[in-house]
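Reviewing the structure listed below.
One protein chain omitted, others in place.
Chain naming follows the written order as A, B, C, D and E, and within any one chain the residues start at number 1.
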Amino acid sequence: MGLTIKEIVLISLLSYVYSLDRHSTQIAGKITILYGALAGLILGNFKQGLEIGATLQLMSLGVANLGGASMPDYPMAAIISSTIAITSGKGMAAGMAIGLPVGMLGMNFDVLVKLINSAIAKRAQNFAHKRQFGKMTRTIPLATLIYPLESTIPVFIAIVFGKSVVQAILDFMPQWFTVGLNVAGGMLPAVGFAMLLVYMPLEKYGYWLIVGFVATAYLKIPVLGVALLGAAAAIHLYQSIANKKVSNQVSENNSNLTEEDMEDE
Amino acid sequence: MGLTIKEIVLISLLSYVYSLDRHSTQIAGKITILYGALAGLILGNFKQGLEIGATLQLMSLGVANLGGASMPDYPMAAIISSTIAITSGKGMAAGMAIGLPVGMLGMNFDVLVKLINSAIAKRAQNFAHKRQFGKMTRTIPLATLIYPLESTIPVFIAIVFGKSVVQAILDFMPQWFTVGLNVAGGMLPAVGFAMLLVYMPLEKYGYWLIVGFVATAYLKIPVLGVALLGAAAAIHLYQSIANKKVSNQVSENNSNLTEEDMEDE
Amino acid sequence: MGLTIKEIVLISLLSYVYSLDRHSTQIAGKITILYGALAGLILGNFKQGLEIGATLQLMSLGVANLGGASMPDYPMAAIISSTIAITSGKGMAAGMAIGLPVGMLGMNFDVLVKLINSAIAKRAQNFAHKRQFGKMTRTIPLATLIYPLESTIPVFIAIVFGKSVVQAILDFMPQWFTVGLNVAGGMLPAVGFAMLLVYMPLEKYGYWLIVGFVATAYLKIPVLGVALLGAAAAIHLYQSIANKKVSNQVSENNSNLTEEDMEDE
Amino acid sequence: MNNIKKLTKKDILKTAFRHFLGVTTFNYDTGIAPTIVWELFPVLRKIYSNDDDLVLSLDNHFRYYNCNPWLSPLITGATLAMEEKDGVKSIEAVQNLKTGLMGPLSGIGDTIIWVMLPTIFGAIAGSMGKNGNPLGMWLFLAVFLVCFFLRPYLYFVGYQTGTNLLSKLGQKLDAFTDAVSVLGIMVIGSIVSSTVNVQTGWTFQTGGVKISLQSILDQICPSLLPAILVFVLYYMLKKKVKMATLILAVIVLAMVGAVIGLFKA
Amino acid sequence: MNNIKKLTKKDILKTAFRHFLGVTTFNYDTGIAPTIVWELFPVLRKIYSNDDDLVLSLDNHFRYYNCNPWLSPLITGATLAMEEKDGVKSIEAVQNLKTGLMGPLSGIGDTIIWVMLPTIFGAIAGSMGKNGNPLGMWLFLAVFLVCFFLRPYLYFVGYQTGTNLLSKLGQKLDAFTDAVSVLGIMVIGSIVSSTVNVQTGWTFQTGGVKISLQSILDQICPSLLPAILVFVLYYMLKKKVKMATLILAVIVLAMVGAVIGLFKA
Partner (left out) sequence: MNNIKKLTKKDILKTAFRHFLGVTTFNYDTGIAPTIVWELFPVLRKIYSNDDDLVLSLDNHFRYYNCNPWLSPLITGATLAMEEKDGVKSIEAVQNLKTGLMGPLSGIGDTIIWVMLPTIFGAIAGSMGKNGNPLGMWLFLAVFLVCFFLRPYLYFVGYQTGTNLLSKLGQKLDAFTDAVSVLGIMVIGSIVSSTVNVQTGWTFQTGGVKISLQSILDQICPSLLPAILVFVLYYMLKKKVKMATLILAVIVLAMVGAVIGLFKA
């Protein structure tokens, strides 16, 4: 594929900037169409890039990565598709034939990056414990710099080596590996929640965990609805404790019956 | 349309009595077929009136105005349809061509009447504040007398001026106006609930509002189911307060441990 | 049907052992296919018995008798079907034409047996009251011996007298009677629950009955989900009572404010 | 207040008849409160010799109240017993009882009176009437006439229940008041969701994909707009904004919203 | 009672085997209570030297109890530990534990033993058997045989759990009893709705419209008829009506209801 070195650098840079923004400033992370168009602009065919980006934008409607889940990377697919479509001259279909599978794989690279980030976080916390705060603050942004490589490396490989190499890599990766990464991506958030629970006062209020779980598992109440119920429970609890305190202080001075009548609820 | 003045008066009266009963004594307010038949009887064709009423009765199955909501007025439609079908001699189709749209509009007139009723209610309460109880009791039934006009006026216009005028009025009323009245009809009950809440002890028990809301909004539990849950909560609360009181009185005399063991729940 | 007396005895015995196991040791009560095959084995055609049993096994998928409910008796149907198919030589269709309706009726015989069991239980309890513990322990297993007759009698009748008598009995039993037995089978568990409630502390905690009912009636939460919620409520209650006790004992010695802060929840 | 029985059987009957003012007084700010005021006025006059007390009581009954008119007598009958016994001291409990029971009783009454009976007898009357047979119509009328004559009796039931309740409660009336207000608040939370109807009509129909804003809102929180509307109105009322102003504002909002398509009926 | 260990390993094992009486004793008023009495009798005799205490304990076990027979040993194993340690003083806690756990354990056990395993292995056995291959059938049998041999072991698990629980609870047993009874009551509320089956068969089929009374009732309150039935029976039992009378009454009601079409199966 007739890509000049300058074009390769620019497209790779585009993919880096895209992914950096997507995960940090988050301005254009969902604007798939923009990246198709920008890749087109770099390669001198803004319009075709725009149209390819538009197609992928429509395909991505409703797909969102929430709660730390990983999702197909449509803007990355748009960059690759645009580039290959324009430089190969074989049009949108040819471009998307490579762009889409790589975009789908993006989901798995994302799982890997999030694992690397664990190590960085651990390291930073260690520095904190040693009171090396400078090192700590310098360690954390490493993640920021590394993260975009999850897009840049695949894009680079795809546009430089093209279909054959991509296909070879895809063929090389056994299916259980990609499925396994997907499964791991679904399971790994559990680690964070387990850790979180370690710090919560479960001996005292752990039974509320069951209530929240039943509400969503059995009744499919979304988290906002559960939070509304949780707020009701919290207000009730707050009032009980606060009133109890007041009434106890009162009863230390003199017995005040009417005050106590309402202290319980 | 060959209606004698006597017939016009009788039909109008029928529509007044119908609407009066529908909203006060509520004996025949849902018996659409009866009003088709009675209009037929007045005009000398009981059987045709019965059949038109029957048709509209079947159309109205399952339509109910609950919680102060406004609904199409099928009995009014039956009166108009019967009258026009019989006097025009053009049969059921012709009658229902006018009767039905006017019946549908009934929903909007109803919103207007309920707004007028606000003014009457306000006036009555003012008299109460001035201790003019006689005037108060005379003011309230004004609503009772005015309410049936929501049926009588449309019926009168429809049977006297017929299709052309009705159509002209329908054309004159812009769509946004009827839609707007419908929307207002859906929103206005909120005013009553807001006012109700002003008088409820929300500082103390307001969080139950959330529970009731979530139960119906997210879980679609009908009000009776929510009331069952509310009753459970109420019993629990009643027992806590009542027991607390008892145990406090007891503990004023002598400390009674077993009594207190169960005071909390 | 050319069944020897030995065959009749063996098949009847098979049906007795089947039903005994189904309700006591419960090893093969759901293995319909096994009983088709064993009946075949007795009559010298294991393979045909196996196939008939297999067909009925597949028909029974998903049918389960839970909570004391009565269900069609597929293994019994398999025994009868196999026997008749093999001895009549008319094949599976002829066998199942008698086997299936009798199996369906099994549901009704089951209701009757469970009624007889009430009398046995009552008798055993009476012996207990009279301190005749030996008689008590000898009375209860009577139920165990009687229960399998619900299968043995129908099987005996079906294989000895064949289609005509079965049909005559089916014709003789009016539909309301079988429907009535089914309805009774649905209602009778209510008696047990009512008795259970008599022994529960409903004055104190009866409102939780409402919560459990609403959870399953309106929200269709299965019993395990309700039990999870119930466990949450139970933990909460346990903590309140236990803490209250502690704090009361503490406050008898000296007033301990912080302890009491959390006693309420 | 003293405990001397002031109300005679005739008083109750008279009140029951005055209740036939029904929903003719329905208005958006106080529901059918004017009907209640009117029906209770003679007996309240009898209970309260003091004008100031009478006005206090009337003002309470002028508050928002809406109930299925067939079952409402159960509530007002009971509150009558309360006011007779405890006078102005009972006003808070009266208000809570009305609010707590109006929702559930409407749920039951509306289903039976406005949905069940009209559907069953309307179907019979309609299908017979279409063949020219008025029998079903007379049956329909007869059923409602019978119900009609039984209605006043409910006032006695309510009054008697109220009397019994009071003698049982004794001095625990304030616990009862609190408990019933929990029920009431929960029910209001429920009926806000089921009765107030505000739906945005904004949809985005682009590229074959049609997205409705309402369906997105329903995913976040069903009945969000009704809840917001009630909340805003509540807040305004707390800020001493006048009722009339709010009603006008709602109407303008509805109209303007209908014009620009923001709301749909 | 003293804390000397009275029960040997052999006692537990014997009890576990006697539990194989299973559901042969199932009856509508006390469920499988006779089985429990029979299986526990030898060890109870050992625990209670005093005849009066023994009868107290037996009477408790004669109360309604129904549980999936495979998991029931977990419960009765635990209650054995309780009665061994605290004797008659533990009876209320024993009853609450049985009631609280029988529902959830049945939910789990029934799903695994009566639905999951038979569906999976029945499908395998049935489809293989239809081709004359008995392998699946033997597999099915083998699986249940293995489970069968593991069952008695659960009695030891239950007994051990009970022992541990008791030593942990210490003097907070009454708090525990109350807590478990909340669980039990909630579970009964749930299983009344899921296990008792009363459905009215009245439908009105007029003019092409078919209205079923049951579907209208389901709108007001699902499982309304089962709830009413249990409530009425409970009320009768409280009024000292005899169990046998009630069972007869229910059967007559079911039969008559089936004849006139009031109930459907």
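To be clear about the criterion, contacts are C-beta pairs under 8 Å (C-beta built on N, C-alpha and C of every residue); 3 or more make two chains touch, one makes a residue touch a chain.
On a predicted model such as this, the values are computed, not experimentally measured, just so you know.
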item	value
Chains on display which the left-out chain touches in the complete complex	A, C, D, E
Residue ranges of chain A at the interface with the undisplayed chain	20, 23-28, 30-34, 37, 46-47, 50-51, 53-55, 57-58, 60-62, 64-69, 114-118, 120-122, 124-125, 128-129, 131, 133, 136-137, 140-141, 143-144, 147, 176-177, 179-184, 186-202, 204-206, 208-218, 221-224, 226-227, 229-231, 233-235, 237-238, 241-242, 245
Sites on chain E contacted by the missing partner chain, in the whole complex	107-108, 111, 115-116, 119-120, 123-124, 126-128, 130
Hidden partner interface residues of chain C, rising order	58, 61, 222, 224-225, 261-262, 265
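Criterion: only the chains that are shown with their structure count from here on.
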item	value
Chain pair showing more contacts of the two, B-E and B-D	B-D
Separation of mean Cα positions, chain D and chain A [Å, integer]	49
Chain A-chain B separation of Cα centroids, rounded to whole Å	51
Separation of mean Cα positions, chain E and chain C [Å, integer]	11
Touching two or more other chains - residues of chain D	107-108, 115, 119, 123, 126-128, 130, 174-175, 178, 221
Residues of chain A whose C-beta touches two or more other chains	219, 222, 225, 261-262, 264-265
In contact (per the touch rule at the top): chain pairs	A-B, A-C, A-D, B-C, B-D, B-E, C-E, D-E
